[in-house]
Every structure is written in C-alpha cells, then in structure tokens.
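For this view, one protein chain was removed and the others were kept in their places.
Going in written order, the chains are labelled A and B, and every chain counts its residues from 1.
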Amino acid sequence: MAATEQTTAPSPTSEVRDLVTRRVAQAYSAGFITDVESETIPIGLSEDVVRLISLRKNEPQWLLDWRLKAYRRWLKMDEPKWAHVNYEPIDYQSISYFSAPKSMKDRPKSLDEVDPKLLETYKKLGIPLREQEMLAGVVPQVAVDVVFDSVSVGTTFRKKLAEAGVIFCSISEAVHDHPEIVKKYLGSVVPFGDNYFAALNSAVFSDGSFVFIPKGVRCPMELSTYFRINERNTGQFERTLIVAEERSHVSYLEGCTAPQRDENQLHAAVVELVALDDAEIKYSTVQNWYPGDENGKGGIYNFVTKRGDCRGPRSKISWTQVETGSAITWKYPSCILRGDDSVGEFYSVALTHHRQQADTGTKMIHVGRNTRSTIVSKGIAAGHGQQSYRGLVRVLPSAHGARNHTQCDSLLIGDQCGAHTFPYTEIRNPTAILEHEATTSKIGDDQLFYCRSRGISEEDAVSMIVNGFCKQVFKELPMEFAVEAQKLLAVSLEGAVG
Amino acid sequence: MSSLEHYARAFERLPASARTDARRGALSRLLELGLPTTAHEDWKYTDLSSVHELAPDGGDIDGEAPARLDADADGVDALNAAFAGGGLQLDVPAGSHRAEIIVAGGNGHRRHHVRLGRGAQARLRLDVQPHAAFQTVVLDIELDAGAQLTMLRLQDAGADARHLTRVRARLGRDTTLDLSTVDLGGRLSRHDLVVDLAEPGAQVHLRGLFVASGDGHIDNHTRFDHRAPHGTSRETVRGLARDAARGVFNGKIVVHPGAQKTDSEQRVANLILSPKAEINAKPELEIYADDVKCAHGATFGQLDLTALFYLRSRGLPEADARALLTLAFAMEPLRAIPDADFRREAIGRVSAHLGASIEEMS
Partner (left out) sequence: MNEQTHMLDIDNLHAKVEDKDILKGLSLSLRPGEVHAIMGPNGSGKSTLAHVLAGREGYTVTQGGVKFRGQDLLAMEPEERAAAGVFLGFQYPVEIPGVTNLYFLKAALNAQRKSRGEKELDAADFLAYVKQRVKQMQMDPKMLHRGVNEGFSGGEKKRNEILQMLVLQPSMMILDETDSGLDIDALKVVADGINAMRGPTTATLLVTHYQRLLDHVQPDRVHVLADGRIVKSGGPELARELEEKGYAWLQPQKAA
C-alpha cells in the first residue's frame, strides 16, 4: 500500500452548504401559471376601487359602509416597521385589488360547470375536488373550498355538511345567504382598525371561507380551503370567518400556493375565529406561497392577521402552522382567552431559506380565570434566510391561575442565516405560572456522522434530523397533512440542506 | 420638545466655565432628540415624562466632563453629556492589580470612565445618589487583553429617587467582566448595560436581582454583543415585584456574523407577590452565526412546590414557608457572587431590605 496524504472525509458542514446551493430551481413545484382569461380591475387603490369591489360582489350597503370606514382609517395609518424584516416599500397604487377568471362571472352553480382549466390547476396541485373520487377512494373525506385570485371557485360536500347543519361556503356567498351571522361576527375579533394590513384587508377583501358550526355539532369531516394566486400584479385579500357555537367542534385546514414570478405579490389576509362555550376550533395552515428565487427575486409578501377569540368558558382554539413559502412572512396567529378555563395553543414550524424572511409567532392574551396556553415554535433558517419568533404572553389581573408554557427552538443550517427570538411576557397576576425556554443550535456534526456511519446518506440524515426537530408540531396536524407537511419541508430543504 | 425647555434654561444657569461648546452641542442634541418615549421599543414599559421638569438647578456641576457623544447617542446620553459633572477617571496600568474597592459615585449627573490595561485587575463599586430627584450616571469601561474587572452596582435608593444608569463596556481579548447588580428602591430606576464582546475569548458574567416595592418602577435592560469567536456570556436574573410596583427586564443577546463558538446562557426568573404588581420580561436572542450554543429561559411564579411542602411538613405555616422560599429565591444569584466582599455586602443589604417584609408577609 502506498503512503497517501488524504483527509478521511470532508467536513459535513461544508457539504451541507454545497447541497444548499445545488438543488435550487426544482424546489418549488407549484410555480406554474394557469392560462385563463381573467377580468382584472386596473391597478390602484381609492374609494372608487373599494366601491367597485363591493359592487362587483353585489354587496349590501352595510358592508360597503364598513369597507369605506376601514379604507379611511387605513389612509391615516402607517405601515408597521417593528418586524425583523427588510423589504422595498410596497407601492399600494401598483397593485390590482380584484381579479377573477372571466368564466366565473356567471357564478357556476356547481363544480361541474367550472372551467376545466381551473379544475386542472387544483388537480396539478393535488387538491381533491371530485366528491365521487373521494367517496370511492380510501382517502379521508375532506370538504374543500377553492379560492382562485379574488373569487371562490366552488366548495365540495356542501350537501352532506348542510345535513349536519354546518355551513361551509365562500364569505361572499355568506354575505348574501347568512347576513345576520356575518354581520354579527365580522370584525368582532379583528376590528377594521386593528392594524395597517387588517385595515387594508377590511377595505378590499375579496374572498375567503365562511364556516358556521351550530350548537352541539361535531363537524363530520375536515374542512379546508385552498388559496391560489394566479394573475400577475394582483394582491390577494382573503377574509375567513369561523364561528363555532356552544359545544361544537371543527377542524379546518388551509393551503396556499402561487406561480413563480419575478415581482413581489401581496397577500394580506384576515382570519377570525370565534369559539363559544365548550367549543373547539382546530385551525391548521400549510403555507407554501412562492418564496422567490435563491437571490430573493419575486415571492409573496404574506402579511396576515389571524386571531381566535375563546369567548365562552372551556372553549379551545388551536393554531398549527407549517410555513415554508413566501418571501416575507408577518404573521401572529393569536388567542384571546376570554372564557374561564379556555385553552389556546400555537404550534409552528417555519422555514426560511435563500433570502426568505419570516417574523412569526403568536399572542396569548389571558383574560379569564384558569386559562391555559401552550406555544411550541420551531424555526429553521438556511441559506441567507432570516427567522424570527415574536411572541407575547399577557396575563391580565383578572386571569387568576393562568398558565403558559412556551418552547421556542431554532435550528441553523449554514453561517449566513439568522435565527432570532423576541418573546414578550407581561404579567399582572401573582398566581400566573409561566415557563419560557428557547434554544438555538445547528445540526450537529456528531449527529450527521452517527447517521452516516449507519449507512444513511447525508441528505437523508439532515432531512431526518430536521423532521425530528419539528415532530412536536407535525403531530398536531391531521395525519394526511402531517405527511404532506413533512414532504413539503423535505422539498423546501432540498435547496436548503439536502 | 417643549417639555425640555427646563433643561435649556437650566443650561444657561450653569457657570460660564461649564457652558463649553461640547456641552452646548450635547444640549442641542437633547433638544433635537428629546428623551425616549414609550413608543420607542427599548422604552416600551418605562415612561420618562416625569423627569421632564427635573432639570438640575445648575449650581452643582463641577469640573470639566467628557462630553463626547457617539453617533447613535440618544436623549439620555445627550442629557448626561450636557449636564454631567466629572466622575471617576480610572486608568489601571497593564499588569497591576488593585486590591481595594474603587468607588464611582457622586451627586448630580455623572460620567465615569474606567480603563484596565493589559492583564490588569480591579474591583469597582458603582453607586448612585440615594435621594436624587433625578440622576443620570454613565460609566464607560474598556478592558484591554486579559484584564479582569469585578463590579458591584447596588441601588438602594429612597422611594422618590429617579435614576438612569448606563454602563457600557468594551471587552478585549480574553477579558472578564464580572458584574453583580442589585436594585431595591427608587420611584424610577432604569439600568442599561451594554457589553461589547469585541475580541475572541471575552467573558461576561452578570448576576442580577431586583425587588420593586411600593409604586416603584425598576427597569433593567441588558444587551450583550458577541462580535468575536469563543465569547461566553452568562446572565442570571431574579425579579420580584410587590405592592403596586412594576419590574421590567429586557435581556438581548446578539451573536454577530463570524462570532462562532459563542456560548451564551440567560436565565430569568420572576415572582409577583401582589395582585397589583406587574413584571414584564423579554429575553431576546438575535443570532447570525451557526456554530453557537445559545439558550435562554424565563419563568414566572414558581416557588419550588416540593420545598414548600417539605417546610410545611416540618411545621412551618404556609406563609412563613413562602416567605422563606421567596428570600431564598432572591438570594440565589447573590450567593454565587465570587468576590467575598461584594457577596457579603449584597447579601447583607438584601437581607435588611427583605427581612422586614418577611415578617409582614407571615
């Protein structure tokens, strides 16, 4: 044997970084464009545009008045600057605030009448829209509302849900068909003046889902909404409202994708949840908006206000989110724990890669007695990604016996990314018990070597370790979506870690 | 800011020799910037409007103060630079060890400067004036390679005193800053500690305790900037709030790009002892390097329930047992003070301060 000078193996860390840069373009599979003729209103925002949207949706006067109040408030507000994100100023006059496929103008009565091109879009994305296929198959039944740009294309399983007394439709339809419920709850959790993006949304919101679960009903299937931005230069302003009456239960899921485009697009959504006495709402998000390319060109600005109101005693609201997409994420799904013994939960996996930036977390506002909250946040930063957890736990003097547990972990992949933690705790009751733990680590060389010495490739090892890191959150997702989320994470990590 | 006109007038009452260009420059910075308001993230919980009318009468400013202002100086820095009298100017030569405790104190606004040469060692106590209507104290510390500074800051001021204390330290290679801080009194007490771990191997250890009572307001803001590899920071803070008092703790750790092998740990534990008391805590991490070990933890309201049960099973009434455990909770960071003199002093003052209240509680 000849004497040779060699290093036994190159440093895994540098290899991981190579993997990061190697597999880039293939990562975003939802980036295609659907070629449909759309009616898109001219760019720009004014009172006339607000009126036009309302007219286009044939809305009652009270809603137009509400929109106009929101718009006037928005004009007086400043865009928030406190988030740990950087982006070029948004020109709100360069965005079109309403865009709908022309074929949707005559409101197809059922999915059978919908333009096949639109249906094809969802098929490509793996969204099941055919009830028969689902009924025949082994997959669990999920009722789906699909929103394409500014309109809802259709909602499945409505009949079966109606039999149980559950209303599941687009918010536009709900305004016409159930105005008394919409009027009672719209803006009752997120008032139109709550923040800059909520005010903008209240003025120009287009479509989104409406769910109403009456007293004592356990929703017979998972409900889900799939949001798709397709048209260029448009923003999407979804508005979702879920009301769970006394002793009811619902599990709801949303997914989001958009085409790969060079310009940034704005998604400013508002989601309001209301849980009355003993009701439970489980809200899961798998967010995969187009993240932009590896140099940070393009991608969705995801500025979202999500808030749940545990209005009744013993009610429970649980947020689970897997955030892998968007160029910028600004999102804090929150719980107001008003009812005594109510429970709020927040489980989050957020991944930022390339030039993605996320400032996300939650607010738990303890108002009622013996209210409990749990926060589990797992942030993963790779490439030049910046990842921030921002959370608030506030215990008011009235919240006797409040409890919170927060676990906040960050995983860094590469030395160009950042992971940050900004947890606010404001405690005004001596009986409150809180624990907050945060850690920051990288994938250990030890762990990688251990896996490799058992025959597992480096890429698979990284993926395995990251999934293990996120496990606490994945187990909160409905089974089939947990699998989906794991795959999504693996795909997003393909560019990131292998 | 019209409310700062008191300061403009007070400046004109200074002796002519004190109205230097540098001070005048600082004054105009103050008038231009104003004092921070609660709209500013770092002052979210601390309202300075009560000091607007507490301008110095101008008589007690002595000597020439260094009025240097950094580009990022805020209104508090400017106020101090305009009105501060001379403070401690300590320069410990390379290699020398000062055994005695050096005291930085004085009345009115003060500005101190401490520099330890290569390998030097010293012990420093930073005092505030216990009955000051309003005092700002700025201390700048520079540690050259291998220097070690052990420091105690003990604030046991009267119920009407207001203090803003700002300690900034730049840590050279393989230096150690060991700092213990205790805040027990005051109507308004704000302490900013900014430590720049500028060179490899720097270490900072902070042990802190605050006990906010009456309608007092105690705010501790710490920021550790890890700018070089192999830095270590340790921070253990305990907070208590009773009566209608308010406590604030904000601890920020920033690991800058390239500061690999940073090892940072921050532990914050709080007890609220009255329904009207309040504590706001925010332990922050900002991390831009991957090969680091950073952890923080914050808790509220947890006396050791097993210990409580144990004490009660030995016959102590619950209130006594709680008081005892509360005292133990407060003492925990102080017991770890490595310098025996500082440890004795801190424990003695805190015992005296809390002792009476323990009887009240039981």
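Going forward, a contact is a pair of C-beta atoms (placed from the backbone, for glycine too) under 8 Å apart; a residue touches a chain by one contact, two chains touch by 3 or more.
Please read these numbers as outputs of a predicted model, since none were measured by experiment.
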{"item": "Displayed partners of the chain not shown (whole complex)", "value": "A"}
{"item": "Contact residue for the chain not shown (choose from A:L68, A:I181 or A:I456)", "value": "A:I456"}
{"item": "Touching residues on subunit A - with respect to the absent chain", "value": "1-12, 444-447, 449-458, 460, 464-465, 467-472"}
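Definition applied: only the chains that are shown with their structure count from here on.
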{"item": "Subunit A and subunit B, separation of their C-alpha mean positions in angstrom", "value": "41"}
{"item": "List of subunit B residues in touch with subunit A within their complex", "value": "41, 257-258, 260, 270-302"}
{"item": "Subunit B partner contacts - residues on subunit A that touch it in the complex", "value": "82, 84, 395, 397, 410, 412-442"}
